[in-house]
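Worksheet for the structure shown next.
Note that one protein chain of the assembly has been removed; the remaining protein chains are unaltered in position.
Chain lettering (A and B) follows the sequence in which the chains are written, and residue indices restart at 1 in each chain.
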Amino acid sequence: MLVPNQDVNHQTNSILPLTLEGVHYQVDGLQLLSDISIQFPPKGTITIVGPNGAGKTLLLRICHGLLSPSQGRILWADNAKALVPGVQSMVFQRPVMLRRSATDNLMFAMKASKVPVEQRAVRLEQALEHAKLSSLKDRPAKKMSGGEQQRLALARCFALQPQILFLDEPTAHLDPVSISHVERLIHTIAETGCQIVMVTHDLAQARRLGSFTAFMKGGQLVEFSETETFFTNPQSEALSAFLRGQDFNNN
Amino acid sequence: MNLRVVCLLGSLFGLLGVNSSYSEDRFITLASTTSTENSGLFDHLLPVFTKESGIEVRVVAVGTGKAIRMAQTGDADVLLVHHRASEEVFVEEGYGVERFDVMYNDFVIVGPDGDPASIATKSNVSEALQAIAENAVIFASRGDDSGTHKKELSLWDSAGIDSSKRDSSWYRETGAGMGATLNVASGINSYTLTDRATWLKFANKGALKILLEGEPPLFNQYGVIKVNPERHPHIKHADGQVLIDWLISERGQSLINDYQIVGEQGFFANAGK
Partner (left out) sequence: MQINTYIAGFLLIYIAKLVKYMYRITFMNDSASSFQTALQLVTSGNPELVEIVALSLKVSLSAVVFASLLGMPVGALMAMRSFPGRAALITLFNSLMGLPPVVLGLVVYLLLSRAGPLGEYGLLFTPEAMILAQTLLVLPIIIALTRQALSDLHVEYAEHFHSLRLSMRAEAFALLWEGRYALLTTLLAGFGRASAEVGAVMIVGGNINHVTRVMTTSIAMETSRGDFTLALALGIVLVSIVILINAMVSVVQMRERRHQ
């Protein structure tokens, strides 16, 4: 793309932290995000919760650069580096798989992200191993179950070794066993030093995985704090109501 | 993936590569008529010529009118057609160098076995055509500005039946080549004018047979003309001249006379006579 191919190296050249400056987003006169400003901590998993229509997914897409804010800016510690393929990655609610084998899906992503050829085989093996998909590596990705596909999507990001990984409700459509598999995999990825930013509807999950948690409502970022504090000591009335499951005002 | 695509394309082009071993580098384009082509004469003559001269002849067979226009725009090197008046105009206007007689055959009027207009009993062509018009028996015309078509129109004019009298209830224009028109005539059992060679070669005669032949107005002279290189510098005039010289030579002329269609002589060489 715009930036010449560089070797991605976490230690020397981090793009974190991510900062949002007065981000607005509107479509056809509808204000979907209003004035979101925050600097995320450079380390630790961030979970984002909130009612439907709060703008969580939208915020994720804007952070990842899939959409541009109507106003405001997305800033990284190294803005040029943030554009390099493979430095940031995203997994969608429904996994997007190419009509190819599991292996070829990972190889395609690594090639697109300019992972050096000699590293690809090793990374492929590792990623599939962590996702417990090694035995399915030759299976057509589209033929896998929902849980397997979601793990494959995560394995695909894993192989890219991004600095930050955005997850949009990755377990929304999965059964409990698959959920625990996926959560374990997310945990593994987080341990490699990759920052995870994850939207979820599952408050327990947000608490299990998060170091920090954000609450969004009506297009605004209402509250952001360390996860433990977030759940035990909510500051705003809106969050308290949400946590009590009494959020009727919005609808 | 890329490797596979490259292999696929490579093999495709490989497949396409097996070709053109049959086309020689040295060739000329001959604009001629469907009746000549349909008669099979070229299949008899040209392989011999190519073998003796090393020049391939690519025949584009269309109506005489279109053949002349092709030669005018420089899309052919040599013209071999059969409508003397148009040919002479072509040379006079500077499109052609010189016109040579090559051969002749004749036209015949064919029609249904029963001969509903009784043209076989008429003493000349004009009377025959008048009988067809009076009885309004169906007649299939080429209608394609070809040499045969031009000849047919001149015969109608001589018979005093101009275009206003040729009613579409019986006068049908096919706008097609000689063989295609014969197919139509055979299909609807109508009269039509055809050159003898095409008729002899034609395999789908059905109930048609020759009803009128041998009359002087039915004479059919073929001429050959080289396209003028002064008009079109890209014309292969040297090789074109080789073909013309060969056609009117003793060798070419005797080969023309040798050509038999179902046991009959198809063309009569008459160069330089």
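The rule is short, and it goes like this: a contact is a pair of C-beta atoms (placed from the backbone, for glycine too) under 8 Å apart; a residue touches a chain by one contact, two chains touch by 3 or more.
These figures come from a predicted structure and were not determined experimentally.
Counted over the whole complex, the shown chains touched by the missing one are A, B.
Here one chain is not drawn; of A:V27, A:A80, A:V96 or A:V122, the residue touching it is A:V96. One of B:R84, B:K205 or B:R251 touches the chain omitted from the figure, and that residue is B:K205. As for the chain not pictured, it touches subunit A at residues 1, 61, 64-66, 83-86, 89-90, 92, 96, 98-100, 108-109, 112-113, 140, 142-143. Listed here are the subunit B residues that touch the chain not shown: 1, 9, 12-13, 15-16, 18-20, 22-23, 27, 29, 34, 37-38, 42-43, 56, 58-62, 73-75, 176-180, 182-183, 186, 201-205, 232, 234.
In this section, only the chains that are shown with their structure count from here on.
Subunit A and subunit B have centres, each the mean of its CA atoms, that are 78 Å apart.
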